[in-house]
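For reference, the structure is listed below as structure tokens.
Complex shown without one protein chain; remaining protein chains in place.
What follows is chain A.
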Amino acid sequence: MLIRRPRPGDSAAILPSEITSESVYLNRRKLLQAALAAGVAGIGAGWVSEAGAVADLKVQRNAKYSLSDAPNSYEDITTYNNFYEFGLDKSDPAENSSRFKPAPWTVAVTGEAEHTGKFALEDLLKGHAIEERVYRLRCVEAWSMVIPWAGVPLADVLKRFKPTSKAKYVAFKTVLRPEEMPGQRSRSLDWPYVEGLRIDEAMHPLSLLAVGLYGKTLPNQNGAPLRLVTPWKYGFKGIKSIVEIRFTEKEPPTTWNISAPHEYGFYANVNPNVDHPRWSQARERKIGAGVFGSRVPTLMFNGYEQEVASLYKGMDLKKYY
């Protein structure tokens, strides 16, 4: 595990009493940042204290799977989020997620596989090098961002559990913690959030289990501590704060499809030729382009056509949207 956290044995050279306890450190930071934020920003300062809670990761850039586009700013990526568990506005996740506890974290691996069970996040990721991949994220709302994710290929993790021949799909589930996730106390969606991929999609080298962004662990508002990233699909497929991975024989239900089946399908591949019933998907707004940055054309499979088009050969993408 590459998240640098002090371990009991590591501090031999330094007396425990010499170390500022994490809570004091964080409190101090929060005070400083709150003071700073109050002076400088006045409003919308919630994310600042959040940023203080992330830890550094050791990452290696995977150039083959990275765009050359300049990534969006850390601020844009961490303050403009759709994460309905923390509220409906884009600013809500950053403002309402400070009480969420992403550690310790356990993931249950269940269903059609030889090895199943409950695993601490550290054990789930043990032995995997964390890669940095700069992906474009295309939201179904017709905006996009470029994000330097840190994570491990989903396939590498899934293979360790030896899925059986019955494993045709992989289903994911988000944690259910209404006491920490205020959005789950309202019925805006059917909680907990669930998502799924066909097994060949899950095993595709582009599918990433992300644990961080910008070389740091994921902030709560971005799906800490573990989330899915499938860059050729609309952003809502990228389920956050995952607590269960289940291998299934049948296509698993997915949250947005349950909420509005004629608007959101199981596949949710980015496709400029298949419009959302209420708005066009032909062009997208690039976050960070400013007030006068005009929309740009949306690319088939979000620009990952070469890599993933073969997965859908012969399929009517208007029918399987």
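Here is the rule we use: contacts are C-beta pairs under 8 Å (C-beta built on N, C-alpha and C of every residue); 3 or more make two chains touch, one makes a residue touch a chain; residues count from 1.
Basically, contacts and distances are computed from a predicted model.
One subunit of the complex is not drawn; among "Peptide/nickel transport system permease protein", "Electron transfer flavoprotein subunit beta", "3-hydroxyacyl-CoA dehydrogenase/enoyl-CoA hydratase family protein" or "Protein-methionine-sulfoxide reductase heme-binding subunit MsrQ", its UniProt record names it "Protein-methionine-sulfoxide reductase heme-binding subunit MsrQ".
Interface note: of A:A63, A:A129, A:A260 or A:A309, the residue touching the hidden chain in the full complex is A:A260.
Here the missing chain is touched by one residue of A:Q60, A:T164, A:S188 or A:N273, and it is A:S188.
Counting over the whole complex, chain A has residues 40-44, 72, 75-76, 79-80, 84, 88, 90-91, 141, 143, 186, 188-189, 259-260, 278-280, 282-283, 285, 287-288, 290-292, 294-295 touching the chain that is not drawn.
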